[in-house]
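Only one protein chain is missing from this complex, and each of the others stays in its spot.
A, B and C are the chain letters, set down in written order, and residue numbers restart from 1 in every chain.
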Amino acid sequence: MGMPTMPSSGVAFVPRVTEGATALGRKDFTSDQDVRWCPGCGDYAILAAMQGFLPELGLRRENIVFISGIGCSSRFPYYLDTYGLHSIHGRAPTFATGLATAREDLSVWVVTGDGDSLSIGGNHLIHALRRNVNIKILLFNNEIYGLTKGQYSPTSRTGTVTKSSPLGSLDTPFTPVSVALGAEATFVARTMDSDRKHLTEVLHAAARHRGAALVEIYQNCPIFNDGAFDVLKDREQAAARILWLKDGQEVSAGDQVAVRADDGSIQVVPRATASPTRIVTHSVDTEHPSSAFALSRLTSDGTLAHVPMGVFRQISRPTYDDSVRGQVAAAVDGGGGTATDADLAALLAGRDTWTVGG
Amino acid sequence: MGMPTMPSSGVAFVPRVTEGATALGRKDFTSDQDVRWCPGCGDYAILAAMQGFLPELGLRRENIVFISGIGCSSRFPYYLDTYGLHSIHGRAPTFATGLATAREDLSVWVVTGDGDSLSIGGNHLIHALRRNVNIKILLFNNEIYGLTKGQYSPTSRTGTVTKSSPLGSLDTPFTPVSVALGAEATFVARTMDSDRKHLTEVLHAAARHRGAALVEIYQNCPIFNDGAFDVLKDREQAAARILWLKDGQEVSAGDQVAVRADDGSIQVVPRATASPTRIVTHSVDTEHPSSAFALSRLTSDGTLAHVPMGVFRQISRPTYDDSVRGQVAAAVDGGGGTATDADLAALLAGRDTWTVGG
Amino acid sequence: MSKPVQQLERVVIRFAGDSGDGMQLTGDRFTSDAAFHGNDLSTLPDFPAEIRAPQGTIHGVSSFQLHIADHDVLTPGDAPDVLVAMNPAALKSNLGDLPRGATVIVDTDEFNRRNLAKVGYAVSPLDDGTLESYHVHALPLTSITVQALAEHDLSRKDKERAKNMFALGLLSWLYTRPISTTERFIVAKFARKPDLLAANIAALRAGFNYGETTEDFAHTYAVLAAPMPTGTYRNITGNVALSYGLVAAAHRAGLRLVLGTYPITPASDILHVLSGLKRFGVTTLQAEDEIAGVGIAIGASFGGALGVTTTSGPGLALKAEAIGLAVSLELPLVVVNVQRGGPSTGLPTKTEQADLLQALFGRNGESPVAVVAPQSPTDCFDAAIEACRIATAYRTPVILLSDGYLANGSEPWNVPGVADLPDLTVTFTTEPNGIGDDGKPAFHPYARDPQTLARPWAIPGTPGLEHRIGGIEKADITGNISYDPDNHERMTALRAEKIARIADTIPELAIDDPDGDARVLMIGWGSTYGPIRQAARTARLTGHHVAVAHLRHLNPFPRNTAEVLRRYERVIMPEMNLGQCAMLLRAAYLVDVQSYTAVRGLPFKGSELADIIRTAVEGLGAVT
Partner (left out) sequence: MSKPVQQLERVVIRFAGDSGDGMQLTGDRFTSDAAFHGNDLSTLPDFPAEIRAPQGTIHGVSSFQLHIADHDVLTPGDAPDVLVAMNPAALKSNLGDLPRGATVIVDTDEFNRRNLAKVGYAVSPLDDGTLESYHVHALPLTSITVQALAEHDLSRKDKERAKNMFALGLLSWLYTRPISTTERFIVAKFARKPDLLAANIAALRAGFNYGETTEDFAHTYAVLAAPMPTGTYRNITGNVALSYGLVAAAHRAGLRLVLGTYPITPASDILHVLSGLKRFGVTTLQAEDEIAGVGIAIGASFGGALGVTTTSGPGLALKAEAIGLAVSLELPLVVVNVQRGGPSTGLPTKTEQADLLQALFGRNGESPVAVVAPQSPTDCFDAAIEACRIATAYRTPVILLSDGYLANGSEPWNVPGVADLPDLTVTFTTEPNGIGDDGKPAFHPYARDPQTLARPWAIPGTPGLEHRIGGIEKADITGNISYDPDNHERMTALRAEKIARIADTIPELAIDDPDGDARVLMIGWGSTYGPIRQAARTARLTGHHVAVAHLRHLNPFPRNTAEVLRRYERVIMPEMNLGQCAMLLRAAYLVDVQSYTAVRGLPFKGSELADIIRTAVEGLGAVT
């Protein structure tokens, strides 16, 4: 079937800034548009991190594309001086799939909110993940609909009081990492708006990953859901709550450690009480997503008592777009190269022709 | 907040055939419409099982509603003499959510195909599951689009050759059970068209469950995907492949047994080589879905080498529709019962009125 | 009040400031006071799609215009008589709308170099003569407010944020309004934050007293109460009125109201209002998307509830397929579409009327639905009831076409008595209505009422009427799947005829032509009602006779529409689109209905349409 050997990096075919040329800087990635988020919005921090990260990535600016849906977060592309498409609500992964498949020489990023990606856009998200299209999906999770002025979202904790849930929301929220793992995602990570360093690291890992990468970014919305992640921003509390995921290392937070329980779940217990053989060593590239899934459940109760941060899973699987291009390329090569007029003429005529007057 | 205590059964408020009345039989559930599936279609067996099961359920026929999307499988409601709604492609869970929330006295069933529920309808499916609406979703999985004449579906194994994938499909398929578990489902099960007894058992379990129940039913499509599940229908092969899930019992198939591996996954190994402490005892009602998830991964490679059958997970969580009704009922009660004309008049007037000429 | 009071018939005030300055609240409060005072009034809020764009930028300007008068008011006013501009951005973006001689009140504290630069003012417009044709009151609003709150134990920022109350107090004084209703409002709003409560009240009073004390204002103005029909009045926005209309209709129909919806501007407030009305048995489900929203509503209707879904243009597009299903199922369904600027995401917070053709034709196949459009904020209440009436009586989807202007605009409402509302009692079918092939009584889900052609509504739980319905073509009467060509033709005709027959139960198109001899007709639909009536009033003052008529039902049209259109030499239809309704009228009646269109995200001005009328009348020859 002529499938090419799998490229190793998410940006394998994307032209880089040529050696010797002046490297690009933050300013090169800053567009001329005024940023229009509310004062104090977590999106500013993510934008700043991105504008710092993109030059590090070393790609040519014109080969980077940001595609978004609708929401406060989805205004992101306007502020980056790359190519950008601010599309419609929930559908960004579809445009990105079309673009990434048509063009292997682009680095395609999707920016989306928790409503955009998990409410109206849930289906496109899970399909992009299972297909493993080489796009990087940044899910700004503020647990609220910002742009429509503060209704609860599919990640809002049960009982959230908003304009549309005056007596408290009733829906069990999604845990985005669990959803992604249930949908065959090859790369799933979590990070936070305020932790520029970690955010940048995760962006690098996502960019390197060849395939669909889902990055959940906890993002504060000071207007409609202020302080949702404050416990993770307070130094002391964070130390006890955040489990930094590092490949090959124990999963722990302060003097607590993650252990694998008999029932298949992962629990966080004081190190003192943990049986050493039960302690979870993180491995991002196990084929089985079960461990990553068990880790993802630590946040499902909404208390943020134990929050794994970092790359949950990163495995290698042929990407959809590479495979699609591979089938086309094989057919074109097999047919003797780009179709000529004669090839087209043969197609049009087919096998059963007859001639009149000729 | 006046939330009523949780009813215990999926049919708690559905009127039953009264004591003493003649029990209903299969014929009472058979409509006057000619069944129009292809000869040999697995849907016949499921229909027959359903027509046998419904009388056992003991509910009044008029309080049962079947809602479907579009697909061969979605013709199901026409053949049952209950209330039925054959809706549009992929959206059945939405109609069911509206109906189940408006009416607690109905037993609401959704019949859907792998395309209907996981392709176009994926988002509604996962949202119905996370909300835990008290509906029973029967997913007829034939790993193909039947009604549109045989294109690959989101559950088709990679490499499936169909009219729309002449060189083989490229998408990684969903494992429906994994998707459901990633989406916070409270009840997930799998069964098979040809195993009437098991199918009936699972239907009973689903009906009893208060909340959303997803039942994946392997279904043969003799026309477009014949024999997809044949290895599970051959007695000998089935014995080695099917792991019957029974609450509180070891998960095993013949002389093989499921063990929990170090990496969090579940593996099937010869009993002789299994460390006894590692053997998986199935528990349907553990709060954590991690074990069920690990089990679901056994079929993700598409080989059907190890196929858990039965109820993967069944936990108790308030249902969306009960909670919604609870909030409304509390508000109505708190306001002194059903709103009167005077209550409405007070609402219309509001607090800031003035009077002219009065 | 020691300063002289000048009487005014009407005044148009616009409050403009940063999104964070509380201009919508200020406008709302002034409106309430005016309403309470007995003025007739109309309002036009206008805000950006961003929640709170960076302070001091043009993008961040939010404004609220209100028109108060001692007589019947039809529009929020063509141009402000008074502009309150809280910063340079607010001044810059609103100045163009000000007629010469208007009053401008600005907060000089905000006219600092930084803020001026943000909007591209090199020199302050307060200093360079820009404002010389206006009456300018330049006050350090912020610092006076902070000063007034010196005693309060609050951060400087919190003190500054009370400046909108200071401005409100000042304006209240200027227009001789008591501030007591606003004080009551503040007490309720800040019940749990006593510090802010006290500060806001203090700021409000300080503003009021400032007017009284300072020499900047020579006199105050009074706009007397407008003569209005007897009744109990309140002020109400279109979205609230529409929500109440739905609740009232369900109440009068004896049905449970089930709303399935997904938030979208400018329709979200209907969800917000209804989600607070559980006490009325109202069930609101915030769905995962628009498709699920309408699906929930249809499912609820199938179960015997009044299924409603609310949205705006892009959401209506997504609901199309499911509405088509409801057409085929012939179940009641109310689809509220609050139109906004399009195409695509368009102008989410601005008004437009460009979804009419989508409402009529935005589905596959011949898929007729009824369409009703409210004509003013208060009419949203009645139009919602009318939509529910048609939906339940004819078992059909009805699209209720509101728009952003009606949704957010407000006016006084003569609150109706509940008993005076139409009786919408619905009866479900509980018995077989036909004979089966076997000669036994049978239920035929597609047998029809001979008058309305409505099919029976038999809900699950009804013994003996078990039946299946779906979106595939159904055999007449039995509802079984049918691919028969004749049957399809018959069913297509029946569905169309059923909608056409709604015309039997809607009023004829009324004409307003006080002179009785008009040769020009201006006809409208939806929210152009106010501007058109205002225009006619204005044009008649100069002796230009014109007839006006307004369509509330867009499908079907009133029975006498053809006859009305043909009666005039010229027919002009202003629409906030490119001529959608005009197209329908032209096609239906072959009358040369001429479009006058504007697609600016704003309602027409009465004066603009008055000019159109004058030109048309004069074009016909001698003005009578």
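Note that contacts are C-beta pairs under 8 Å (C-beta built on N, C-alpha and C of every residue); 3 or more make two chains touch, one makes a residue touch a chain.
Note that the structure is predicted; figures quoted are calculated from it, not measured.
Visitor: I'm checking contacts with the chain that's been left out. Which of C:P80, C:G281, C:G362 or C:P460 qualifies?
Guide: Counting the whole complex, the residue in contact with the absent chain is C:G362.
Visitor: In the whole complex, not just what's shown, which of A:Y44, A:Y83 or A:W244 touches the removed chain?
Guide: Checking the options A:Y44, A:Y83 or A:W244, the one contacting the hidden chain is A:Y83.
Visitor: Of A:E62, A:D234 or A:D285, which one is in contact with the hidden chain?
Guide: That would be A:E62, which touches the missing chain.
Visitor: Sort through B:G90, B:G113 or B:G211 and give me the one touching the missing partner chain.
Guide: Of the candidates B:G90, B:G113 or B:G211, B:G90 is in touch with the missing chain.
Visitor: Considering the whole complex rather than only what is displayed, give the residues of chain B touching the chain that is not shown.
Guide: 34-39, 70, 72, 75, 88-90, 119-120, 122, 145-149, 151-152, 154, 163-167, 223
Visitor: To test your reading of the contact rule: which positions on chain C touch the chain that is missing from view?
Guide: 48-49, 59, 312-314, 316-318, 320-321, 324-325, 327-328, 339, 341-350, 352, 354-355, 357-358, 360-367, 470-473, 483, 485-486, 488-489, 492-493, 495-496, 577-578, 583-584, 586-587, 590, 592, 598-602
Visitor: In the complete complex, which positions of chain A touch the hidden chain?
Guide: Touching the chain left out of view, chain A contributes residues 15, 31-33, 60-67, 70, 77-78, 80-88, 91, 93-103, 105-106, 123-124, 127, 324-325, 327-328, 330-332, 334-335, 338-339, 341-345, 347-350, 352-358.
Keep in mind that, in the parts below, only the chains that are shown with their structure count from here on.
Visitor: So, what's the distance in Å between the C-alpha centres of chain C and chain A?
Guide: That gives a centre separation of 40 Å.
Visitor: For chain A, what residues touch not just one other chain but two or more?
Guide: Where chain A meets two or more other chains at a single residue, that happens at 119-120, 122, 154, 167.
Visitor: So which bits of chain C are touching at least two other chains?
Guide: Residue numbers touching two or more other chains: 278, 288-289.
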